[in-house]
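Below you will find the structure I want to go over with you.
Of the protein chains in this complex, one is absent; all others appear in place.
By written order: A, B and C. Residues from 1 in each chain.
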Amino acid sequence: MTAPTQSMGNPSSEGWFGDFGGRFVPEPLMPACLELEAAFTDAWADPAFHAEFESVLSSFGGRPTPVSECLRLSEELGIRLLLKREDLAHTGSHKINNVIGQALLTKRMGKTKMIAETGAGQHGVASATAAALLGLECTVYMGEVDTKRQALNVFRMELLGAKVHPVTSGSRTLKDAVNEAMRTWVAEVDDTHYCLGSVMGPHPFPWMVREFQSILGREARGQCEKILGDVPDYVVACVGGGSNAAGIFSGFANSRAQLIGVEALGGAAIASGIPGVLHGMMSQLLQDEAGQINEAHSISAGLDYPGIGPEHAHLAATGRATYATAGDDEVLDALQRLSRTEGIIPALEPAHALAWIINEAGRAIPTGSTVLLNMSGRGDKDVAQVREILQAKGLYQ
Amino acid sequence: MTAPTQSMGNPSSEGWFGDFGGRFVPEPLMPACLELEAAFTDAWADPAFHAEFESVLSSFGGRPTPVSECLRLSEELGIRLLLKREDLAHTGSHKINNVIGQALLTKRMGKTKMIAETGAGQHGVASATAAALLGLECTVYMGEVDTKRQALNVFRMELLGAKVHPVTSGSRTLKDAVNEAMRTWVAEVDDTHYCLGSVMGPHPFPWMVREFQSILGREARGQCEKILGDVPDYVVACVGGGSNAAGIFSGFANSRAQLIGVEALGGAAIASGIPGVLHGMMSQLLQDEAGQINEAHSISAGLDYPGIGPEHAHLAATGRATYATAGDDEVLDALQRLSRTEGIIPALEPAHALAWIINEAGRAIPTGSTVLLNMSGRGDKDVAQVREILQAKGLYQ
Amino acid sequence: MSRPHLETHLRAKVASGGKLLVPYLMAGQSDDWLDTVQALAEAGADAIEIGLPFSDPIMDGPVIQQAAVVALERGTTPESALRELATLDLDIPLVVMTYYNLIFRAGHDRFAGRLAEVGVSGCILPDLSLEEMDDWGRAASAAGVDTVLLVAPSTSVERAQMICDRSRGFLYAVGRMGVTGERAEISHQVAEVVEKVKPLTTLPVCVGVGVSNPAQAAQVTGLADGAVVGSALVRRLLEGAGPEGAASFIASLRHAIDQRG
Partner (left out) sequence: MSRPHLETHLRAKVASGGKLLVPYLMAGQSDDWLDTVQALAEAGADAIEIGLPFSDPIMDGPVIQQAAVVALERGTTPESALRELATLDLDIPLVVMTYYNLIFRAGHDRFAGRLAEVGVSGCILPDLSLEEMDDWGRAASAAGVDTVLLVAPSTSVERAQMICDRSRGFLYAVGRMGVTGERAEISHQVAEVVEKVKPLTTLPVCVGVGVSNPAQAAQVTGLADGAVVGSALVRRLLEGAGPEGAASFIASLRHAIDQRG
C-alpha cells in the first residue's frame, strides 16, 4: 500500500532523511518514540489497519476529495490549473487525514488519551474531532495568545469534547504549544499519545504523518491522470510544517512533475537555510546567531512555524523539490482572485501556493503548463481576519 | 433520470401538488415563470444537461457526500443512526446542489445575471459561488437586519464577486428579501434569473429545486442499501423552505421508510395549519386573522421562514410525510451532543431534526430502528451564535 | 353608497371622448384618508383605487410599501377599511387593490360580498394570475364585482388576448417592467403595451406604474384611455399633503389630461 510513496524514500532506521530528521528528545520520551515507531510500522504493514483508515476517511472524512479544474483563472493565467480539494474534507482541511490515522493508532496502542498542539486551531479541531469519533480523551495545547485570537476555535474544540490548555510559556504561540505538549507527553506517556499535527517532530512523526497524508497524493495522481492523461508539469503546495505538501508530493515524487513548496515569507525556514534542532528534529530553522529560535510572522497562522519538516529540508537539499516564498499582500490578492473567478475561498495557507503560481505563470511556469495546486483548506476560518485587514487598508468597509 | 423521484409525483401542469403550489405572481413575471418552466423541462429531459450538472457537482461540489454511521450516539439512543453528510458539500450545505443547477440553467437560457435572496447567508454564499464559477453577475438580496447580524457572510459573498443588496422594507429579514428579489426580477427579467433558494415560490421553483436536490436522496438511497441492506425505517430532515427534506424524501418516497420533517417551533408553518398565498405559492403559512404574514422566530436563521414548500404541505395533507417541531433548547442540546459523541458539529438547522430523533428514540422511534438523518449543513456558521447563547445562559465562559 | 358601477362608468366616459384618471391611495395611511378619497373624487378622478395594506406587497415599490407599513401600524385591516369606505358618499366607482392572501383568508364569497355591500365595484389583485383566478373570478362576478387584470410589456399577444377576455372594469396596462414607483420618464414600453392590447379589447385601457406628473399623465392618455397614478400621490400624502394637497395634485393631472384631449 505504501508503494507509491517509496520514491520519496523512507527515512533511515534512526529517522533520518539525508542530513535531516532524527530523534532529539529527552530520554523519558525515547521509549515512547520507539514504541510509536514499532506500532506504526506494524499497523502500516497491516492491511486491516489500512482498510479501517481508508474506510473512516471515506465514510466520515469525505474522501476522496475531488480535483477541480479552474476554468476561468486558467484562461487568465495561460496555464491549466487544477485544485486538489482538501478544503472539502471534514473539518475543512487535509489535517483530518493525519488525525484519523493517529487516533486509530492510539486505540491500537491501547492508549485512551490524545494530546495535540495547535496554532490557529485547525489541527486542534481536527484532533478533537477524531478523538470524539473514537471516544478518546483529548487535550489540546494552544498558546494563550492564540486562544484569545481564535476564541471560536477554542469553543469548537470544547464543543467536540476536548479540553483546551492555554500555554503561557515563551511567546505563547504555536512553538510553545509544541513545547508544552511534549512536556506533557513526558509526564503522561503511559496512557497518552501525542498527536502531532505535521511532518515534524522526532522520528517516526515526520514519516508517519507523511504516510497518513500520502492518501491525498495517491488520489491526486490518479485523478490527474484521468483529467490530463498525464501527471501535471507542476505540483505546488504551501508549507508550514509541511504535511499537506508531503502528502501531495509523495504521489508525484517518482514522476517528472516539478514539486514546489511555498513558505510564508515571514516563516521561511528553508529560505533561511540554517540547520538546527527543535522539537525533536534536525531541520532548517529560523534562529539567531546563538541558536535561539525566532518566531515566524505571517498573515497565515498555519504557516507561522519557525521550522519545517525534515523531509522537506532533505528534498530541498537534493533538489527534488524547490521552495519559494510568498508575502502577505500577494497572498491576500490571490485569495480574493480565486474566490472571484472560481467560487472557492481558499484558506490563507494554500493562497500562498496560489500567489506563487499567479506570480510565475508565464515566467517560471511556461504558458501552457499544467499545474496542480493542493487546496489544503477552506478559507472560512480566515474570512474574519481577511475582512479586518482589508478594512484596515481601506479596501473594504 | 428523474424516475426515482416520480413517486413523490410531479406537480400538475399549473404547478399544483394537490391543493398546494400554483403560480401566484404579478403578470409581468408570468412569462418568466413560463419560460423557466419550459427551459427546465427541456434541460431536465436532456441527458447532456444531467451530465453537466452531475459533473460539476462531483468535480466542484464534492459529490457524492458520504453516509456516516454514528456509532457512539446510536448506542446511547438504542437505534442505528446514519447521517447523510451534506455538511461536506462545497460551501457547507446542500444548498450548492440547487444553485449549481440553477446557474447552469441560467446560462442555458442565455441569461447573464442571477439574483438570489438569503436569510443568514447560506443560499447567498452558495449562489455567489455558483455565479463565480460560471462567470455570471450575481446580486444577493438580504434583509438589512441580517446583513448586520451576518456581516461575515456579506463579506464572503462580496469576496465571491457578488453584490449584496440590503433590503430595508418590511421586517428587513428573509421574507422581505424574497419580496425584494421578486420585485427586482419583475424589472430585470430579460437578462436575469431569480435563483430561489428552496422548494418554494411559484411553479416551477418547488418542483425544479426538488429535482436539483433529489441527487442527495438518490445517493442516500443507494448508500443506505449498501450499509443497511435495506431502506432505513425513518428518514428525518429539518424543514425551512423544505429543500433538503424534499431532496432526501424524494429518494425514499416510494419505499416503506417513514418520512419526518422537523420544523422550528417558532416557524412551524405546517403545525400552524393555515393555508395561504405568499411568494407566489399556495401553502401553509404563519399569518394572522386578516391574512397578514407573521415573522418566524427561531434560533436557526435557515428555518426562520413563515411558509413551507407546497409539496410539504401536500405530503402532510396526504400523510406520506409527518411533520414535527423542535424548540431552541433541545436543538442546542442536540448540537452539543452530536459534536461530542461523533466529531461532527451540525448546523442549527439539522440539529432540529436530531433533537426530534433524540427525543423520540425509544418512544415514537422504537428501539432498534434504523434512522437516516439528513445532515444538511455544517455548524461552522453557527458556532459564534451558539457560544454567545451558552454564555448568556451561563453554560460557557 | 349606491355608486356607479366600475366598468359601466368608465366605458361611458371613454365613449364620450373623455380620458380616465384613476388615483390610488392606501386605506388607513392617515387619519383623514377618507376625506382624501372624497377630495380626489371632487378633484376629477374617474374612479379611485383603494389599497388594502398587505405585509408583503411584491408588486409595490418603496413608497407604497411605506404607506402599507403606516396603515398596518395604524391598525388597518381589510374589514376596517371596507367599513370606513361604506360611509362615503361618492358619485364615482371604487376599486380595491390588494394581494390575494387577504382575500383567500377571508374567503372568496365572503370578501366579494363585502365589497359589494360597501359599494366597491372593482378589485385588482396583482398576484392573482390568470391561471389561478377562476375561484375568485366566479365569486366576484356573482357579487357583481369587476376584477381588473394586468397586462405587462412581457405578456405575449396570445396571453394578452386571454387576459383581455377575462378582465372586467378596465384593463390595467403595466407601463414598464418593474414595481410601482415614480419615474423621470415614461417608458417606451407604454406605447408598445398599449399597441399590443388595443386591438384585443374594447375595455378601457389604463396605464399604471410610473405615471408621476401632469405631463406624463397627458403623455400616457395620449396613447391609452386613462392613467393610474399611485406612488406620486401616495408620496405626497406621506409627506403630509392632506386632502387639499392631494386634490390639487389630482386636479393638475386632470387639467393636463383634459388640455391635451
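Criterion: a contact is a pair of C-beta atoms (placed from the backbone, for glycine too) under 8 Å apart; a residue touches a chain by one contact, two chains touch by 3 or more.
Quick caveat, the model's predicted, so the values are computed rather than measured.
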item	value
Among the chains presented, those that the missing one touches	A
Given A:189, A:209, A:224 or A:248, the one touching the chain that is not displayed	A:189
Absent-chain contact - pick from A:195, A:216 or A:278	A:278
Sole residue of A:55, A:112 or A:169 that reaches the chain not shown, by the stated touch rule	A:169
Absent chain, residues of subunit A that touch it	14, 22-32, 169-170, 175-176, 179, 182-183, 186-190, 274-280, 282, 285, 287, 289-293
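Basically, only the chains that are shown with their structure count from here on.
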item	value
Chain ID, smallest distance between chain and overall C-alpha centroids	B
Centre-of-Cα separation between subunit B and subunit A, whole angstrom	34
Where subunit A and subunit C are represented by their mean Cα positions, the distance between them in whole Å	67
Subunit C, residues touching no fewer than two other chains	none
Multi-partner residues of subunit B (each touching 2 or more other chains)	none
